[in-house]
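Dropping the structure in here first, questions after.
Note that this complex is displayed minus one protein chain, with the remaining chains in position.
For clarity, chains are labelled A and B in written order, and residue numbers in each chain start from 1.
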Amino acid sequence: MNAEPSTAQELFDGVPYEPGAAKNDPILVADNVRRAFGGLVAVDVEHLEVQRGAITALIGPNGAGKTTFFNLLTNFDEPDTGDRLFEGNDLSGVSAYKVANLGMVRTFQLTKSLSKMTVIDNMRLGGTEQAGESFFRALLPFLWRRQEAEITERADALLERFKLSHMRDEFAGTLSGGQRKLLEMARALMVRPNIVMLDEPMAGVNPALKQSLLDHVKGLRDEGMTVLFVEHDMDMVQEISDWVVVMAEGRIIAEGPPESISSNQAVVDAYLGSHHDSALDLEAD
Amino acid sequence: MGGVQLMTAFIGVRRSAMALVFGLLLLVGLGAGASVSAQESGGEVKGNLVQKDDDGERVGVPGVTFRAFDESGAEVSSTTTAEDGSWSMIVPEGTYDIFLDAETLPDGVSLRNPDKNPASVTLIDGSSKSTLFPLGEAEANSAGGNTVIQLMVDGLKLGLIIAMCAIGLSLIYGTTGLTNFAHGESVTFGAVMAYLLNNAGVFGVRLHLIPATVIVVLICGSAGGLFNRTVWRPMRRRGASLVAALVVSIGFSIFFRYVILFIFSGRAKRLRDYQIQEQWDLGLFRLAPKDLVLMIISVSVLVGVASALQFTRMGKAMRAVSDNRDLAESTGIDVERVISLVWIFGSALAGLGGVLFGLTESINWEMGFRILLLMFAGVTLGGLGTAYGALFGSIIVGLFIQLSTLVIPTDMKNVGALLMLIVILLIRPQGLFGRRERIG
Partner (left out) sequence: MDWGAIIQNLFRGFIGEPFIYFSLAAMGLNMHYGYTGLLNFGQAVFMAAGAYGLSMAVVTLGLNFWWGLLLGIVVFPLLLALIMGVPTLRLRADYLAIVTIAASEMFRIIARSPSLDRWTGSSDGLTAFANRFYDFNPFDKQKRYFFGLFIGNQMWVVLIGWIVLSTVALIVWMTMRSPWGRVLRAIREDEDAARSLGKNAYWFKMQALMIGGMFGALGGMFRAIGTQSAQPQNFITDVTFFAWVALILGGAARVGGPIAGAAILYGILNFTDVFLRQLVENGYMPEVIMDGTQVGQVRFMMIGLGLILLAIYRPQGIFGTKEEMALDER
């Protein structure tokens, strides 16, 4: 690890504002990643590096291929061609669950809180390397009781931080949309990830909760985690991201700090142009 | 379950599935005949000589003489079959040749395997042995044509029927997401209705098979529409999950199947019209005229369906709904109407498939369920939810089933197709024509 910089912006010292720019300390690298559905090329990314310890936003109009790219980065989908490196590990052919165990955890656009399990069970699920997750050891509770208690303690601490303690023993299905987003984020932290990948964390969250969600995302960075998130909303992106990557029609068309993006002509064109072909929308909203 | 066995045997008889079938068929019941009287010494050899009548019912053949010769060639005993076709002889311990006197068979009835007459039997004291003398047309042997080509023709015929039945299954899946396990019962229903009209008759009038088929197709179509209207549409309205719908469809499959069994009985039956047809020997293979007609009908129906899907407004709407329901809805397509039509046409085609299958093989209460599994194999091979894929997949399955009899016993040929289903899922789960799905 490099020496801790005083602000996140400094991480990007000397990085040019152009698509595919090399970062000072990339945690995640995608190279020539391509994925087509039938004849339609959804993603065709030449090169992307994600800076460690920063909040990177992945934006773009509908149908830009953001979610598909996101799935490819987290190995929830296999690219037709191309390589992805996470902390130096080649992800080709690695199962999605192993990627999570390597320290990359994702959330989903449509929240996947497990609604028929309690909030605390949702949290406990995130604990890694649980002895009690073996069938035979499951029958011998004394082998996993202590670990379970530790996990529960950590889960309770996180619930406290995300202000969900009062819902601890409720079914997750009873939570509001925003609370589910919080739960999903908290649950992701149970894995102790190095990078958190958030797929549209703000979608469907009521305005009152938005600010607290943003603070939580910033909190992750302050703890040394890397965050990559997909978002539609430009204002939101401006507020919390250190670096912005713009996709359109499957390609990366611009990169740079948030201030540089709104004035970028390619980005403006992509957004305005996109309204005319919304019928081609690939995203399953 | 005798019917099932019979049908498997029917499908089973390779090359000649159709050759031997019509007319008089086979079967010697095992141990159904005279009761075994406890003998102090010697053993009993017995059997049941049976043929099929016009309605496909098994009836005994009376007045046929059986003789038993010992190893020295001396006649030890003889007997004549009773009214129900049963016969029995008591002979001392030893090995005998049991000979059926073909002269005494009624006109038009012959042994299926004349080279197996006489049959050799070894008896010990107190034992009882049944001996089979199947009646029916001789099994067509490969002298009549090239085996592989004959099997391919048979396979194509079977594949076309499966395809016709599977279109509905595939379209219903495509438009509603439902894997309809009760689709097989539409096939059985069609065949049973045809039997009812053609053999049993309604109000004393036995309809010829051609008008009967037209009526069956109409009835099946309406039944499918009604089924959708009364069960599936309300379930969709309630937002029932696909798993619940799946379970409901299985419930209906079982329920209908046993209702049909209850009414129709477990015996395999055949349609009255076009039972017996001389096969054309076309050099490379043999074909009965009705099979040619059947294949022409299937091909025209399938081509018709394909072009309807490709070129008509409704066909395009069906494909659109299959592709993306929400998008189709937002472009102004009346999705429920499309689904309704899919049910009507799908069920009508399944009913037609049932009649055609009943025409080449036989009709029994479980036939649809057996075909359903072959449909699954075909549809999966082609790619679940793709209409054209279902078509090609089914034909491949039909060919595969028939050709597999070159290697595996005929009574197990369907196992090959089902095994293929598993292998396809292993290597190419999206099927030959399907696309990889998108996650997230």
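General observations
Rule of thumb we're sticking to: contacts are C-beta pairs under 8 Å (C-beta built on N, C-alpha and C of every residue); 3 or more make two chains touch, one makes a residue touch a chain.
Everything numeric here is computed off the predicted structure, so don't read it as measured data.
Among A:105, A:254 or A:270, the one in contact with the hidden chain is A:105.
Of the listed positions A:12, A:76 or A:229, the one in contact with the omitted chain in the full complex is A:76.
Screening A:9, A:32, A:81 or A:134 for touch with the missing chain picks out A:134. For chain A, the residues touching the absent chain in the complete assembly are 74, 76, 95-98, 100-101, 105-108, 112-117, 121, 124-128, 130-135, 137-139, 141, 144, 148, 171, 173, 187-188, 190-191. Within the entire complex, the positions of chain B that touch the omitted partner chain are 1, 5, 8, 179, 181, 235, 240-244, 246-248, 250-259, 261-262, 369-370, 373, 376-377, 380, 409, 411-412, 414-415, 418-419, 421-423, 425-426, 429, 437, 439-440.
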